[in-house]
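Missing here: one protein chain of the complex. Every other protein chain is in place.
What follows is chain A.
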Amino acid sequence: MSDPAVRLSGLRKSFGAVHAVTGVDLDIADGEFFAMLGPSGSGKTTVLRMIAGFESPTSGTVELGGVDVTRLAPFERDVNTVFQDYALFPHMSVLDNVEYGLRVKRVPRAERRERALAALASVRLEGYERRRPGQLSGGQRQRVALARALVNRPRVLLLDEPLGALDLKLREEMQVELKSIQREVGITFLFVTHDQEEALTMSDRVAVFDRGRVEQVGTPAEIYERPATAFVAGFVGTSNLISGSAAQAVLGREGTFSVRPEKLRVAALGDPVDGAEHSATGTVSEVVYAGPATRFVVELDAGGRLIALQQNLQVSSMDVMGLRGTKVRLVWHRRHEFAIVS
C-alpha cells in the first residue's frame, strides 16, 4: 500500500493556556476529498495551518507522502493553501497572482503562461487575466485563489472554509464546481468547514472535530447514519436522542439511541406497526412548514422529544398545520435506530 498523502500522528498544539489541538491522528489517502468538520474553535484551522507549516506543533508529527515534514518551512512543503480571505496579492493582476508560484519555482516563461491560463480556464475565468483582485466579485476572487494554488500541482490542496464568504446560491454552485475540479485534477483536497451539509455533500470522508480532537472519521453516510458519539449525532444533522427511561419504555433497552428525523413516520394513534418497526406515541407541539417538507416536534409520552421530517408529497400546509396539539404515533424501522456512545 502506498503512503497516505497526509498522516497526522499525535498532533497537539497549545497557545499558552489555550489547548487548540489535543491529539489528532489522521490518515488521508491520495486523491481523497477529505473534510474537517466541526464547530467554531474546535481546532480545524490550527490543524490545517500545521499541515501548511504556518504553525509548528507542540508535539506530534506531520507526514506528507510518507516524509516527515514537521520541521520544514511552508515553502519547503508540497502543499498549497486556499485561504479563507483568499489572500490574493492586491498589487498584482490576476495572471501575476496565478503565475506567482511558478515564477518562484523558475518555470520558463512560456510554460508558466500556458499553465496559468489553463488554470484560469479550469476555474472559468478566461478574460480576467488583466484585472486586479479588487475588481473582482467574491466568487471570482475565490476562483482566482483556487487557480493560484492548483497551478502548482501540489500533492495536497488545503482549503480553509473557501466558500464561507459566498452567498448561498453561489456557494452551492461552487460546491459542485470544486468537486468536479478535484475529480479532474486528482489532487488530494483537505477541506475545512463548519457547514455539515457542505461536508456531507462534497467529501469522500469526513473527520468531525470537537474541542481539539477528532470525534469520528468516516464516509458521509457512516457519519450521518452511524454517528459514534452524541456530539457527532447532534452536530451532523438533528440528533433526536431517546435515552434513560424513555429508552426502556419505547425500545425495552438501556442506553442512548438516535433516529434521524426523516426516518420517522408520523402516523395516527391506531395505525398498525409491523414487527420490524418500533414506535412511540406523543403530542405534536410544533409544526414547521418548510415548502417541500414539514418538521414536526413531538413530545413523547415516555419522556423526551423527537423531531420528524415528512415530505409534503400529497399534503398542503393547511393539512399539516391542523396537526398541532394532536396525539400521534411515530413509527420507524429498527435498522434506523442506533446506539450512541456517551
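Basically, a residue touches a chain if its C-beta (ideal position, glycine included) is under 8 Å from a C-beta of that chain, and two chains touch if they have at least 3 such contacts; residues count from 1.
Just so it is clear, contacts and distances are computed from a predicted model.
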item: Chain left out of the displayed complex - its UniProt protein name, from "L-lactate dehydrogenase complex protein LldG", "Stage V sporulation protein AD", "Iron-sulfur protein" or "Spermidine/putrescine ABC transporter permease"; value: "Spermidine/putrescine ABC transporter permease"
item: Hidden partner chain, touching residue among A:4, A:43 or A:101; value: A:101
item: Interface with the unshown chain - residue positions in chain A; value: 52-54, 73-75, 79-81, 83-85, 87-91, 100-101, 104-105, 148-149, 152
